[in-house]
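Report on the following structure.
Note that this complex is displayed minus one protein chain, with the remaining chains in position.
Letters A and B mark the chains in the order given here, with residues in each chain numbered from 1 onward.
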Amino acid sequence: MNLPPCALPMFLPTPERLLQLDLAQWDMVIRQAQRARVAGRLAAALQERGRLDEVPPQPRRHLESALTIANRQREAVTWEVRRLVAQLEPLGIPVILLKGAAYIFEELPCARGRLFSDIDILVPHSALDDVERRLQRYGWIAEARDAYDQRYYRQWMHELPPLQHGRRGTLLDIHHTILPPTARLKPDARKLLQAARPVAGHEELYVLAPEDMVLHSATHLFHDGELEHGLRDLADLMDLTDHFATTHPGFWDELPRRAREMDLDRPLYYAVRYLRRVLGRPIPAEVERKLQDSGPPPPLRRGMDALFQRALRPAHRSCGDGFTASARWLLYVRSHWLRMPLHLLLPHLVRKAGRRTQRT
Amino acid sequence: MGTDACRATGDMSYVYSCNPCFIRVRSWSDETVVYDVRTGETHLLGADAALLITALLQRPATVQELTEELRTEIGADEAAPVARLQSILHVLTSRELIQHRSS
Partner (left out) sequence: MISIDVDPEIPRSLRGAGLFLNIGPFTVRLVSPMAEVADAMALFYDEQCRPGDADFADFHIRVCRPRNARRWYRPQVNFYVDDLAPFKPLPAAQAYPFFEWGLNWCIAQHAHHYLMIHAAVVETGGRALVLPGAPGSGKSTLCAALVCRGWRLLSDEFALVSLADGTLSALPRPVSLKNESIAVIRSFAPDAVIGPAALDTAKGTVAHLKPPPGTVQRAREAARPAWVMFPRYEQGARTRLARLGKGQTLMQLVEDSFNYNLLGAAGFEAGADLVDGSACFELSYGDLTDVVERLTALATTEG
């Protein structure tokens, strides 16, 4: 099989094609997959189809290794969430799981082989202080390094800084909405809460409605900046839309409608566009048509394509060209531009750049 | 559940249980090591604690029932076998190896 240098994206929708690789090709694909953090996902997909044993032993060990870590993390996240729910129960508020934790508890396909870096939950804005206080009693500490970070999160972004458990080291992000109030897009958090559904078998736990889950994932990917795992997030979107299209009749009709209602049609436009262009995933033509006007103005469209199509590739040397690094930087800047007013943005970026050089 | 409730040294009405789905046990002479799949924690237990966990893995029980069942192993030399059992149950609960509910 002839492969382009950046071959990984083609295997995400159809993992069985991996079995046609020769060893030299596996060598490259494994490294791309590790960098993109999808090795566990590919392993899980092959295992599910009963074909993991057909992978040659050397690359197979890398896949199995990634799957081992993913499975262990899944156990750890499950327990951590159950514990959190028990600890917050006296507050009597709904706790909505977001992203990876939600995928686990809903047993969605994108939970399989997934690597987790932190736990994200959504609570009502009015409960934030109570939640933070209560969790501090159980050993959760705000991760923000200094006074600047604290101000960034609390005052400017109106968010809690990420919490970290003092002993276990788990990271916990507590949200009250999916974009900060300073952002240019204004999704209404109350609507998210209203539409949230309980997790089967766990009355205290909720997840977002299917359309909202997809919109949240798209918003996070296309407006939130850290595109290092962009390909992984795009693959999640692929799994989510595939799954809900099967389990929820009318999903594809409801999705663009809800996107407009929540002021999130721009991220959905990008999601649909790049699912098709990067992963080769066809979306119902009707849906693309409805979102036609939700994209950036045509002159900007090509520019955004140039940025996103680079940034959505694995962050591996084999997948980049001379413009990839600048593309990532520009998208990073853009994500902050979308989140905070200009007079805060510039000093913030300068400070972040300063941090970066200190670290290297 | 939670550390607040554990402060009580084992209310006599509690029913204790240990979930065999999540607990792995290996024993040698008088040492037992237990692995909790949920938390990923590994615990070294003495002989008495091991007996308690083994009993609870079979079926849930109250302090009274456990005292009766383990009278010969734990209770024989003890002036206050119930108190001894309660203190072990307290430790096991605080390590989240066993759970309790009111009967």
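By our rule, a residue touches a chain if its C-beta (ideal position, glycine included) is under 8 Å from a C-beta of that chain, and two chains touch if they have at least 3 such contacts.
From a predicted model like this one, the values you see are computed outputs, not experimental measurements.
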Exercise for the section: Extract the touching residues of subunit B with respect to the undisplayed chain. Expected result: 24, 26-33, 35, 37, 40, 42, 44
Completion exercise
Had the left-out chain been drawn, it would touch subunit A at residues 22-24, 26-27, 31, 34-35, 56, 58-59, 61-62, 64-65, 68-69, 71-72, 75, 316-317
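One rule holds for everything that comes next: only the chains that are shown with their structure count from here on.
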Completion exercise
Cα centroid separation, subunit A vs subunit B, in Å, comes to 41
Problem - subunit A to subunit B touching residues, read off their complex - result: 72, 75-76, 78-79, 86-87
Handout entry: Of all residues in subunit B, those that touch subunit A in their complex
Key = 1-2, 37-40
